[in-house]
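Encoded as structure tokens, here's the structure I'll be asking about.
A protein chain is absent from this complex, but the other protein chains hold their places.
Take a look at chain A:
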Amino acid sequence: MERNLIVAGFGGQGVMMLGTLLAQATCESTDKHVTYFPSYGAEMRGGTANCYVVISDDEIGAPIMDSVEDLIVMNDPSLVRFKDRVKPGGFLFINSTICKTPVERDDITVVEVPVTHMAQEMGNPKVLNIIMLGAYIGATEVVPKDVIIEAIKNKLGKKKPEFLPTNLEAFEKGYEIGQAHK
């Protein structure tokens, strides 16, 4: 089975981090084939950023694709640009704090997660991507939850251990929302 994901948003929203965390964890803790491909402009912040993650039981051909099973959008322009590329039966995860464009798709599962708002409430606006990753894993279970938690500990916990509890909490909050849409 092959599962394709596009993550899209503004530069600075942790779009690439979300993608690499998922892909790297899959590489290190499973036997699955996995690719990650980033696409962005020259801007550090404010420009659009998106990445493609493919996780598969078989060899992976294209690391970039026209249509996907799963789409995560962190801002409105990304929603408009990518929403029609979700295959019927797929998942669309929306940062509902700032995405206001109507989805107008009744053939996919839409998971609304107000990640910008939730992250602010937690006192750390930067963890919005980790909340969204939690929601994604909760709804799709594309890799086991523990795999991602280990990756968060290894990748985010070592550099700045003081933020680890917040990141783990953020992941759990998202995961619960995701589970409700399983």
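FYI, contacts are C-beta pairs under 8 Å (C-beta built on N, C-alpha and C of every residue); 3 or more make two chains touch, one makes a residue touch a chain; residues count from 1.
Please note the rule applied: contacts and distances are computed from a predicted model.
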item	value
Undepicted complex member, UniProt protein name, chosen from "3-methyl-2-oxobutanoate dehydrogenase subunit VorB", "ABC-type nitrate/sulfonate/bicarbonate transport system ATPase subunit", "Phosphoribosylformylglycinamidine synthase subunit PurS" or "ABC transporter ATP-binding protein"	"3-methyl-2-oxobutanoate dehydrogenase subunit VorB"
Residue, one of A:T35, A:N50 or A:T140, that touches the chain absent here	A:T35
Touching residues (missing chain, whole complex) on chain A	20, 23-24, 27-28, 33-38, 59-67
